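Missing here: one protein chain of the complex. Every other protein chain is in place.
This part shows subunit A:
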Amino acid sequence: MSQDVLIELKGVAKSFRAADGSARSVLEQVDFTLKTGEIVALLGKSGSGKSTLLRIMAGLIPADSGKVGYRDRPIQGPVPGIAMVFQSFALFPWLTVQQNVELGLEAQGVSANEREKRSMAVLELIGLAGFGGALPRELSGGMKQRVGIARALVVNPDILLMDEAFSALDVLTGETLRDDMLELWDGERISTKGMLIVSHNIEEAVMMSDRIIILSSDPGRIRSELKIGLPRPRNVDSPEVRALIDQVYDLMTMRPTHGVVGEAPAIAHLAYRLPDTDVSRIEGVIDLLAQAPFNGRADLPQLAAEAELSDEELFPTYEALALLGLALVAKGDIALTSLGHRYVAADQALKQDIFGQQLLTHVPLTAHIRRSLEQEASGTLAEKRILELLEESLKADEARQVLKVAVEWGRYGGIFEYDFHTGRLELPQTSEE
């Protein structure tokens, strides 16, 4: 292995135990290297195991198989040279800013004077000089994350892992903090040799990284890799950056097996992870898409800007639209299908009818529920039965989430109902009364 390889993963796999005891694969056959001087972004939709992968590299969870090495030695627990910044900041609310920053040094047994000197220096570097005595609750989100970053930097880490570090912040604050980080990095004012960013914000990944790795879902595998040769600082509006963003959008929405989403919504086994989006967002996006200036066809980044929603929030909705055959997603664009046009023009009752029809033909889970209900003499079914079915291939909480989505869609489409108190699914009351 050459000197400049920081982290090397070979054939890493990880699975979690589902409720019924069967293993569910989260990561499979992941090969990855992080080299000196590199910022790498890991992209993927939820369920692609990108956070799991990050935690494996951090030594927080062991991999089931494969090799995980840091500077040629296997990682078997948290390692001194690797620090992490958390999405939710993970600051200790009862410690002052300075005590939070000193925590890692304290754990290493660094003397009090030395600790103070180093924490002061880092606080100044990150723009928090004078905030040392404050409690985290006194700070705004952006300031809190600065503390999180300072806490990671003060131990002079070789590698900095950032787990969606900017996604809990508002857009402007996130961008400022991101730019500040890049300035420190490009100015070589921190001793960090490599950075790994987990994100679902495509723009953020393109703006920050030298290399983007895209993970597919269920199980997570490395699907594609994209090198970004542009010098930093980069301009979001420059044609090169825009083209890259489009390219990543395209890579992200591509299906590994079936080509492009929505071409034929033939995907799907029963436990297909239904996109986590609700009916009102589906309606909102399809209306937006149908209106001027898009008139039925939109560039995804532009649509995101218009909707004032993040990619993270929109991707599941795109997927849902494609799944229901209401829109097609291809090459970073989304376009309404003819059914989609009819849907937008329809009145509310017809909309819900179309929705229900599509659920029966294109979504195996909702179709299955409906069929099972029709076969039951009582017309009802305990949700447990469906959950058990789903848990054969999903974790318990994911199964619950998928069922929740299915119930909402099913209710909207009028194909079944659900009683919260009894936990039973039931056929809708016939409306001809």
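Definition applied: a residue touches a chain if its C-beta (ideal position, glycine included) is under 8 Å from a C-beta of that chain, and two chains touch if they have at least 3 such contacts; residues count from 1.
Following the convention adopted for this analysis, contacts and distances are computed from a predicted model.
Chemist: Considering the UniProt annotation of the chain absent from this complex, which name among "Formate dehydrogenase", "Peptidoglycan D,D-transpeptidase MrdA", "Acetyl-CoA acetyltransferase" or "ABC transporter permease subunit" applies?
Modeler: Record says "ABC transporter permease subunit".
Chemist: Specify the residue from the set A:43, A:79, A:334 or A:405 that touches the hidden chain.
Modeler: Hidden-chain contact among the options goes to A:79.
Chemist: Using the touch definition from the top, which of A:135, A:251 or A:288 touches the missing chain?
Modeler: Answer from the full complex: A:135 touches the omitted chain.
Chemist: Taking the full complex into account, what residues of subunit A touch the chain not shown?
Modeler: Interface with the chain not displayed, on the subunit A side: 55, 58-60, 62, 70, 73-80, 82-84, 86-88, 90, 92-95, 103-104, 106-110, 112, 135, 137, 151, 155.
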